[in-house]
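Below is a structure I'd like to ask you about.
A single protein chain has been removed from this complex, and every other one stays in its place.
Which chain is which? They are A, B and C, in the order written, and residues in each are numbered from 1.
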Amino acid sequence: MTTQATSINLTSHDDVVRVEDLKVNFYTQLGVVNALNGVSFNIPRGRVLGIVGESGCGKSITGLSIMQLVVAAGRTEAGRIMFREFAGQEPPINILEYGKNSPEMRKIRGNNISMIFQEPMSSLNPCYTVGNQIEEAILLHQTDDKSEASKRAVEVLTKVGMPNPDRIAASFPHELSGGMRQRAMIAMALSCNPTLLIADEPTTALDVTTEAQILDLMRGLQSEIGTSIMFITHNMGVVAQMCDEVAVMYMGRVVERATVDDIFYEPRHPYTISLLQSIPRLGRSKGRLSSIEGSVPDPYSTTPGCSFHPRCPVAIKGLCDTIVPEETIVDAAKGHTVRCHLNS
Amino acid sequence: MTTDDMLLEVRGLKKHFPIRTGLMRRVTGMVKAVDGINFHIRKGETLGLVGESGCGKSTAGRAILRLHEPTAGEVIFNDPVLGKIDVTQADRETMMKLRPNMQIIFQDPFTSLNPRLTVGQIVGEPLEIQHRARGTELSDRVAELLKEVGIRPENMTRYPHAFSGGQRQRIGIARALALNPSLIICDEPVSALDVSIQAQVLNLLDELQAKYGMAYLFIGHDLSVIEHISDRVAVMYVGYIVEMAKTDKLYFSPKHPYTEALLNAIPKADPRLRTRPVRLQGDVPSPANPPSGCYFHPRCRYAKDICSVERPPLTDIGDEHFVACHFARELSLTGVQALSDITLEMPKPRSL
Amino acid sequence: MAVDAAKLPNTAHATEDVGTIPQWKLMVRRFRKSKLSVSGLILLIILYTLMLLSDFIAPYQHNRIDSNYAWAPPSQLGFANGKVVTYALKQTLDEVRFEWIYAPDLENPIPVEFFVQGYPYKFLGIIPSSLHLFGVPEGSQINLIGADKDGKDVFSRLLKGSQISLTLGFVGVLISVIIGSIVGTASGYFGGPIDNIIQRLIELLRSFPDIPLFLGLAAALPMGVPVEVRFFLITIIIAMIGWTGLAREVRAKVMAFRASDYTSAAIAAGGSHWHVITRHLIPNAMSHIIVVGTLAIPGAIGSETALSFLGLGILPPAVSWGVMLRDAQTIEAITNYPWMLLPVGVLIISVLSFYLLGDGIRDAVDPYA
Partner (left out) sequence: MLNFIARRLINMVVLLVVVSFVGFFIIQLPPGSILDVQLSKMRALGGDISRDQMKAMAERYGINQPFTTRYYKWVSRSLQGDFGTSFATDQSVGDRIWGRLSISLGLSLFALLFTWLVSIPIGVYSATHRYTVPDYLVTLFQFIGLAIPGFLLALVMLIIATRYLNQQVGGLYSSEFQDAPMSIAKFRNLIEHVWIAVLVLALGATAGLTRVMRANLLDVLNMQYIQTARAKGLDEAVVIWKHAVRNAIHPLVASLGTLLPALVVGETLVAQVLSLPTIGPMYLDALRQQDMYLAGTILIMLSALLLIGNLVSDLLLAWVDPRVRLE
């Protein structure tokens, strides 16, 4: 079956990254997992793209693929990841053409594209000071001068709102709280003024009040520096607060792409709609939550047709369970696409 | 108000963990995980206990069941047979009789079921311990319980590793249900689940309560979930309850600055509510070394001199609204704004 | 993603319901996938079978001295008239070095007979018998792998020696596993003062370097006691020294399992200490105990060998592999009579097999570690 995804071009020349029909398989002892089944999306320059989905939908793998940091068991089978460091760069670079540990890839990592992870407790190496770990990136990409690097490390720590940047730089990670560590991670990620920041569930492990601080910080820095952000999360609240555009993922596919307003007010995919209906919302009336029946299928099995059809309340027999829906444009102007037979 | 419908009264409950250091393992300090909390639960109601990590909410739940031996305080449980009994003082024999009426559901569906036992053995274990059933009677009862939580009884002979997180959580609920308890402590039962599964489990808990009338102490950190399930809510901060009220009261007109800050901090699932309210600065202090006076004062934007000196007691400001703040009656704080529902409709097939 | 996959149920065997397979069976399955570990197990089964049948297989008593066959090389085997035969030895004196030189007398084949009568023994220690697997007629001798300086048959001694070498370490570890499990469980489950006292005791025992302590204790054993008593005492020493490490590991596991939610659920339902320990703690700690125990056996076998080698363990006339190796200490012995080293070969095989087995069990028990 030919996929239409690559031919859909809702994108301008000012996408930082365009992921086209990305397929990644994992070869494990228990079998092959089709982690990504043809993922396509674009991250517009200076915007925040949210990637949202439940555990195992492939959202983290997508982020790691852009960084070429997928573990050895995962293999990229097809697709392109086109990266434009600056606006209008022609031709864009296909990241996947570089080797994982190639000098070209290493020059992009941490410099042009940087990443922060979910667990602030384990994201920093316990053996080195925070300052040392930030300087490491600066020395690698920006300057050879050690004192210059440590000066910049303190600067960037100040920028992320550290109350006492000099002291923090000299601290070891275990001496900081979770929120502080995540700030330090953000400082490290931003230390080389990256074009794109990939944030993989950066606030999931944090408490609500700390989460709010970190989200504010990221939003503030984003509008200040203009870095594009790919924000991976499972929390619809975080999506609403953080993102400009959203891609909803299910079982290794992007099922819906739209602006954040469209995702929340005019969702088209039954999965997006069910997801929104199943979250309890503050200040709403009580009563039964509408839930999605069943559970996410295990990754070793393959579902024929639309992967959501076994749980979909409006699935059409004979169609949804046999044919994989193509990505179709709902609203070209706003870049709203959906992968659903009911919308085609 | 009659006291007859009172199920559980917790008075001055404390749980301190000693910090031991050095070679001689001398006690050099105390982690005051729970430091004197008071609340009550009526029959059939749900009390939400909410707070950030390390505030002592789980410890409190476990101390009530004496899974942690409480350091001080009373836990008066109104047993249907024995009447009111202080759980903390009960001897082994009494405890054995009390236990069936107070059960617990855990957070992590992957570690709360013994991997070496079948689902049948897991759900049947409480019945076995309490000598309630044996043989076919036992397996009939287990089958019934499984059906109750939406697991097919054929699954009795399977092991936990064959189930997804949501299903395991249902099995854990069936185990708690086995002895017909009048109180279930739900220790973050949906925190580890995906959003779509979370809704299923919350609905199940609602249905079971409607059917059997047990009370829940629902411990959680997600304020939206707590709001959804609770009749009343208590907010904890560093080992204390800072505010406790009926759910709507607490959410719409909070009286404690910490509650206000918490409600403010929740990322709302609505892009139109992208406000940038004043955020709480700093981190939650460690219960081993809390600040003086009101523990919240270093982060509180309404704090005055007295706050750093004197710890405010939890006082009733009327209509079962308890607040531990020197200025509870004076401050006007903002809570959650009532929203109009967004109605979402499923797509309809165009041609059929 | 990889983590998620690890948590998911194993569905590789799509045709059957994996859900009904108990955990230990899944472990056995995983174990069987490791060929090295399975071969270790098979080798051990063979070794222990030979040990059990040693009196039946051995043609001679391990202490039978025949000075005519001092340092006799392995008997040559052959076929004649459809029968297995061996050859008598022609002895000539090397007049320069004053040593006997042996050569097979190829003219005189001696038939090897099977199921012959020999020295009396008790089969499996119970049934009196004098039947042996093979033998040669009176007046000649067969030394499958040569003889030692007194003309004692090395093959018979090797078999007899396995009775001590393969059981002493095993039993020693078994005892230390039992002590370690009980003490570790008590320490980890009850905590508090009990735990404190046990931990202090272990700390004290661990302040002794184990090998010297071991030697000191072995040296303290009375010399003139029967073999069985000495065997028993050395077993006890091995157990005494080994249990502390195991107790610590069991304690750590038990503490983890005790803190687990399923244990809490059992306590919340009114489960007694006994119920919790036997239902939840021991079964879960068991696989770990087996792994640690299996991996401790080779060390214990080595300890026995070393002790006997140094003259502090099993003493002649009793025989163990360590005792046999006393004759293989010098370069001369090894270069001139290399068959004297065979006990080391068997020792290495048994030790290696235990390591492979233990490693395989560990991987099977804890596949994601």
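Rule of thumb we're sticking to: contacts are C-beta pairs under 8 Å (C-beta built on N, C-alpha and C of every residue); 3 or more make two chains touch, one makes a residue touch a chain.
None of the values given here were measured: they were computed from a predicted structure.
From the options C:50, C:116, C:145 or C:344, the residue with contact to the unseen chain in the full assembly is C:344.
From the set A:169, A:188 or A:275, the residue in touch with the chain omitted from the display is A:188, counting the whole complex. Across the interface with the omitted chain, chain A contributes residues 67, 69, 101, 105-111, 114-115, 117-119, 122-127, 133, 136-137, 140-141, 172, 174, 185, 188.
Listed here are the chain C residues that touch the chain not shown: 203-204, 207-213, 215-217, 219-222, 298, 302, 305-306, 309-312, 328-329, 331, 334-335, 341, 344, 347-348, 351-352, 355-356, 359.
Here is the rule we use: only the chains that are shown with their structure count from here on.
Annotation: 56 Å between the Cα-based centres of chain A and chain C.
Mean C-alpha position of chain A lies 32 Å from that of chain B.
Residue positions of chain A touching 2 or more other chains, listed in rising order: 55, 298. Contact with two or more other chains is made by residues 164-165 of chain B.
Residues of chain B touching chain A in their complex: 52-53, 164-167, 194-200, 202-203, 206, 221, 223-225, 227-228, 251-252, 261-271, 273-274, 276, 279-281, 283-284, 336-339, 341-342, 344-350, 352. Listed in rising order, the residues of chain C touching chain B in the complex are 7-10, 17-24, 26, 196, 260-262, 264-272, 275, 279-280, 283-284.
In the complex of the two chains, the chain A residues touching chain B come out as 54-55, 177, 179-180, 207-213, 215-216, 234-242, 260-261, 264-265, 267-270, 273-286, 288-293, 295-296, 298, 313-314, 316, 340-343.
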